[in-house]
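Every protein chain of the complex appears in place save one, which is left out.
The block that comes next holds chain A.
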Amino acid sequence: MSAAPTANTGLIETDQHGMKAHSDGGDAYVPVQSRAERFTSTSVDDFEKVTGFELEWKLTPISRIAALTEGELDGSAPATALPEGVAGVAASWVDRSDARIGTAGAPEERASANAWSSFEKALAIDVSGEELHEYRVIRSELGQTPRAAHTVITAAPFSQGLVILSNSGDAQLSENVEIVVGDQAQLTVVTVQEWTDESNHLASHFARVGRDARLRHIVISLGGGVVRVNPSIHLVETGADGSAFGAYFADAGQHLEQRVYIDHVAAQTKSRVKYKGALQGATARSVWVGDVLIGPHATGTDSYEENRNLVLSEGPRADSIPNLEIETGDIQGAGHASSTGRFDDEQLFYLQSRGIPEDEARRLVVRGFLAEIVAQIGSEQVESELSAAIEAELTRAQGI
């Protein structure tokens, strides 16, 4: 053997598969609860006060978000800038009694239920055009008053759409976003968090994907104190396809959390989950939980979920917990992967050996690492804004 250096990636493959036993674990252990059996209610009173011991909350700094889980929320329509004249997309503020509300799911925890109990008007976005158009909703003036929001995005059968929720400025926000994808519709929903450090944001997204329909759901979290975005995607009709992508960059003091739930209800459904995060600074924190449930009728399904974390300094903590429940023997594929590691020295050496200074090489690697997710959005404008935002995060992180 020649003495070429071997790759030393520092990767730690986690072998923790989460809090539930594998289904092949024999009769010695019965899972506490299947994801499908979790309690849901739209009323905050049906949930106990959050203690931090709950499965849902035990990785979250609950003292920082008490105003959202326990306090009273302003339910008036939040300041929202809506684009005008986008063909095939219409939006309006509707009452709680609107038939669209409650069609995609219901809260599984108290912050979500608190928002549901509190909102007065919901933003209804209807995508009906068969040509793909971008519809970008901007919320940048929510202020520091704890508030609730509710959004329902409906894609009519055969429609195509790209809906982007762009969030910046101050916010203390707990919200629910419902997403209903009609038969054969193709919808992409992107939520971008670039809040100030003083902001906190808890979001539950509930999606129902129809027959041969496709949903691409993308979460980009860069700014905010505690940001927790939990998408639940229910593949309820044959041939439904759901992808959940996410990218996050946690600096010191930030807690960025995402709990992804893919629910394969119908046969021949397909899902892909890919979340990638970078962490910098001793108190930077990220949580990724990926639950995939393949139900008893979900034969012929194909699913894969993965989470990759790149730790850029000493001290950050990244939790990465994939959970897979399979209730049928007839599936095409089901897999998961998780890794949390430091910079790949060989990548840095390669770039430096081409004259690229170390700090620039590091930026290039991180940017490339997250670019894979950003490139999924499908909006040049938003992608280039996010690339610039990631670049700014990196420059700030390096103190240059």
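Here is the rule we go by: a contact is a pair of C-beta atoms (placed from the backbone, for glycine too) under 8 Å apart; a residue touches a chain by one contact, two chains touch by 3 or more; residues count from 1.
Here is the rule we use: contacts and distances are computed from a predicted model.
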{"item": "Which of \"Iron-regulated ABC transporter ATPase subunit SufC\", \"Tryptophan synthase alpha chain\", \"Putative aldehyde dehydrogenase\" or \"Membrane protein\" matches, in UniProt, the chain that is not displayed", "value": "\"Iron-regulated ABC transporter ATPase subunit SufC\""}
{"item": "Sole residue of A:Asp98, A:Asp212, A:Asp344 or A:Glu385 that reaches the chain not shown, by the stated touch rule", "value": "A:Asp344"}
{"item": "Selected residue (touches chain absent from view) among A:Glu54, A:Glu70, A:Glu360 or A:Glu383", "value": "A:Glu360"}
{"item": "Chain A residues that touch the omitted chain in the full complex", "value": "1-5, 7-8, 344-347, 349-358, 360-361, 364-365, 367-372"}
